[in-house]
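Notes for the one structure printed next.
The complex appears here minus one protein chain, its other protein chains still in place.
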Amino acid sequence: MAYIELKDVDYVYPLAKEPALKNVTASFERGKFYGVIGENAGGKTTLCNLLRGLIPHFYKGKLTGEVLIDGEDIRTLNMDVLSTQMGYIFQNPFTQISGVKSSVFEEIALGMENLGVPKEEMIEKVFAIAELLNIEHLLQNNPNALSGGQRQKVAFASVIAMDTDTFVIDEPTSQLDPDGTAGIFEIIHKLKEQGKTIVLVEHKIDLLAEYADEVLVLKKGELLAKGRTSEVLSDFSLTEQGAMIPHTVSFYKEFKARGHEFSEVPITKESCVRQLGGMLKEREGEGSV
Amino acid sequence: MDNRTFASQFLEPKRTGNFIKDLNPLSKLNIFLSFGLSALILGDYRYGFGLVVFMLAVAVLAQCLGSYLKVYWKILLFFGVFLFGMKAAFSPGEQIIWQKWGIHVSVESLNSALVLTSGVLAFCAAVIMFVQTTEWSDLTYALEKKGVSHVTSFVILSAFQSISDLGVNAKVIMESQKARGIETEGNVIRRVKAYIPVMGPLVLNAISSVEEKSIAMDARAFSAAGTHTYLSELPEVKAGEKALVVIVDILLLLSVVWRAAGWLILN
Partner (left out) sequence: MKKWNKLTIFLIPIGIAVNAVGGQLALALKLPVFLDCIGTFVTAALCGIGPGLVVAVGTQLINAITTPTVLAYIEIGMLFAVISYFFAKWGIFKSLWKSALSGIAVALVAVCLAVPTTAFFLGGFAGTGATTIAAALMASGWGVLPATFVSEAVSEGTDKIVCLIIIFFVLKAIPDRLKVKLPNARFFIDEVED
């Protein structure tokens, strides 16, 4: 049985005219990394809200179709219990800082306090996570005095400190520079290697291409595609519908247009570089032009 | 400070080393409130002013004389001088000492002014002293240990932080509105007109953020059932401290009895 199953799901926010999700059918397995891409207002955040149980419990509105988490209907699940099983990180760094702790150290520990984690364990975990996210130098700072990017990292740290089975993450790198962004992706990858299930909404398609097992494409509330990363990201009919493609794939397209074939569509940087290197070697082997 | 040293403070119950500051927040609340109320109830200006001096001594002992005076001097000015002045000038009385332009200072008015002023000053001193020696997060911890929900703790602490955040936002919005031509100086009408362009966006932003804040706190298992642990804890209340609280409470009780007895005798 799949971990999370959506069948013919339609959802309309209260007082809204248009549905935010139309006829969405998808299933998610444990331990996989799912990327979600699409234009703005396409339903990505709504999908996150749904997986997290905020729809229907927090947002109300009209939900039709079947949504099962481990076989149980989401409408009957207790959202408070779900909060201990599903971590949720979203975009706005300013609202995710609690405002009730005076040091980043205590801020990261807040979730663990609520979960009843013993003190010594909390302390060690905070150190481990701070090291992972490179924020050890911020541990003694006041969270309310941090920059947007710093807050985003602290919010991220605070949620992964809770060590839930699943993480639903909605654009966690919007305020980070390329280094910070790469760091976050590496950590998400590590989480996946620990067996966690990840659902990540991102615009940074190149990084998603490197790490995600499967990709979902949403447009205007409809699920255009769901499948293995390499298949979805090399499906050019999607590009025509507005889905973005990684740089590696656009290289592939440009080279193909000039008559140079890659042996396989390069999704990851490694694959692209390797294949380009191979093509260059071939060219060198052909002698001078 | 090294991070490990910083973290080690959590392994031990929190202590500042100052006897007064280390009293349990609820004990302090009880003690200071009882002192303050006793002054108001007794209505004896010698007790009242005596308590004011006593609180100054407490401020010295608690090593917060500077910050205490910074808040208290305003009270001293408004209530010590102006309240006293008004009460002395306008309260009814028979034995007039000085009279001019509708002001009539009498023995009775001076007396009632002294009583009122001393009571108010003493009460304010006690309350301000409590605030000076207590951290809010310690108070919420103590309340939670007594069974108060952590939702209440959150509301209290978040209120303080929100006041600070909104204050900062207000300044930012005011600057940006000034840049747009809204004037904040000049005649009353102009200043009144400046209020809504600042307050409006401020309140709306604040209210909109509530939704996301609620989701964010939910993501930290804010509403999860089950036991709560604490990173930072306060020491257990010792018997000596409990005795001190009882003594001060008895003092309060005595002052009520004294006053009641005095009133009964007069009648």
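A and B are the chain letters, set down in written order, and residue numbers restart from 1 in every chain.
By our rule, contacts are C-beta pairs under 8 Å (C-beta built on N, C-alpha and C of every residue); 3 or more make two chains touch, one makes a residue touch a chain.
No experiment lies behind these values; they were computed from the predicted model shown.
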item	value
Residue in contact with the excluded chain [from B:57, B:148, B:199 or B:257]	B:199
Contacting the left-out chain in the complete assembly, out of B:128, B:142 or B:231	B:128
Touch with the omitted chain, as defined above, among B:155, B:225 or B:254	B:155
Contact with the hidden chain (one of B:1, B:179 or B:207)	B:207
Touching residue (missing chain; options B:120, B:219, B:234 or B:252)	B:120
Residue, one of A:14, A:71, A:118 or A:195, that touches the chain absent here	A:14
Residues in chain B touching the chain absent from view	36, 71, 74-75, 78-79, 82-83, 86-87, 89-91, 101-103, 112-113, 116, 120, 123-124, 127-128, 131, 151, 154-156, 158-163, 165-167, 170, 174, 184, 188, 191-192, 194-196, 198-200, 202-204, 206-211, 213-214, 217-218, 223
Chain A residues touching the omitted chain (full complex)	13-16, 58-60
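Heads up, the rule we're going with is that only the chains that are shown with their structure count from here on.
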item	value
Chain B partner contacts - residues on chain A that touch it in the complex	54, 58, 79-81, 83-84, 87-90, 92, 94-96, 98-100, 102-103, 105-106, 109-120, 122-123, 126-127, 130, 136, 139-140, 144, 155, 158-159, 162
Sites on chain B touched by chain A in the complex	1, 3, 6-7, 10-11, 137, 150, 153-154, 157-158, 161-162, 164-165, 209, 212-232
